[in-house]
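Let me begin by presenting the structure, written as structure tokens, before commenting on it.
Omission of a single protein chain aside, the complex is shown with its protein chains in their original locations.
And then chain A:
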Amino acid sequence: MPSPEEASTSTPPGPPSAPPTFKSLGLIDPLLEALEQMGFKTPTEIQAEVLPQALQGRDIIGVASTGSGKTAAFALPILQKLWEDPKGLFACVIAPTRELAFQISQQFESLGSTMGVRCVTIIGGVDLQAQKVALAKKPHIIVATPGRLLEHLEETKGFSLRNLKFLVLDEADRLLDMDFGPKLDKILKLIPKERSTYLFSATMTTKVAKLQRASLSNPVRVEVNSKYSTVSTLLQYYLLMPLPQKDVHLIHLANSLAQNSMIVFTRTVHDAQRLSIMLRSLGFPAIPLHGQLSQSARLGSLGKFKSGGRKVLVATDVASRGLDIPSVDVVINYDIPVHSKDYIHRVGRTARAGRSGKSITLVTQYDVELVLRIEAVTGKKMELWPVDKEEIALLRERVDEAGRLAIQEMKEQGIKGGGHSRKRKREEGGGHDDQDRDDDMVEAGMPKMKKKSKGRR
């Protein structure tokens, strides 16, 4: 197997003769029709690069910045091959979070609507029996999180992927790292070697060992921008304040940006829950999204936010990758992400597909180094978000009061700090149901989970 270093890199397109269209890229009519219905007119850069290679049957490593149409880039060639040779259990897409898996399968369904593609989402936290039945119907496309998929492969009698033709790892670097690695290894053992494999992400690991796991054969590496980067339409700001004043600054931001739809990222489940209660008690339409909610609650939260029913989503890193919510105007980092990659993914929730967007990172006295590191990676300087100190001072009393109430309410509801609750432990001990671990499990319980996630990244 050639190592990824040997992987040929696609030649950058020469002087563009004419901008490629979906038709000129060789797509078949049913897909063109679906694309038209969905309002996609011209292929994005990554799509234009990936499609010809994929249609030739090459394995692909695709790297492109957030919101650049990666999902369609792998969905289209798969659907086209499916059209040529319709078969059950044709392709499997693996994604790190449940919400992302859900979103990918929706995209498959709408792209394949004209050709009647059948697609199931296999994720944790949902009834196992119904999924077994759905799998037995031999859907064309499976979109899954690793834990639940493995569970089905091992335990559902009569389900196998031995005729699989395509494997896609979305957010591949996340899937290939330590947390998902062992499960992915097991899955790969149960999947035939003769298949096409696509790896996609906005940030891609370079470590050879990790890529070999995915057992690519003669892959082509398609990178639209080689440097991990944020899109140019994104305006990045920071806001410097002392640690105890984080809450009041957040409220101030929420207040001054009240007309926009925004995502607030926190490091812990506890903060996400607390801030959403606080925001709500101060009259902002906020809704939480984190790994300790039930799956239906999670999808419900996301649905409300997407439909515009709620303007503020307070989320942990479960929502940091892949989710495509076009209407997001502002991303606020309540806690600065520890890894610069996470920063890129988080701010990638806004300014998608050519739109503009803002990101504001709350920076305390302890976080300065992290900011510098992020700026080094993205190659962009963040600007200072101007605030009026007096306004902050005015808000302070009410915010503190709301904060106290929020903590009290959480105590009453029995929601404890992220990562330490009994519920969490039981979930992990229970094993089966929650095998697809969420991003916030590691991030959320940082100090305690450190041992477990040793060597991550």
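Assume a contact is a pair of C-beta atoms (placed from the backbone, for glycine too) under 8 Å apart; a residue touches a chain by one contact, two chains touch by 3 or more; residues count from 1.
Operating definition for what follows: contacts and distances are computed from a predicted model.
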| item | value |
| --- | --- |
| Name of the absent chain as recorded in UniProt (options "U3 small nucleolar RNA-associated protein 25", "N-acetylglucosaminyl transferase component-domain-containing protein", "TP53-regulated inhibitor of apoptosis 1" or "Protein preli-like") | "U3 small nucleolar RNA-associated protein 25" |
| Residue of A:136, A:243, A:368 or A:384 in touch with the missing chain, whole complex considered | A:136 |
| Residue numbers in chain A that touch the chain omitted from display | 129-130, 132-133, 135-137, 156-160, 162 |
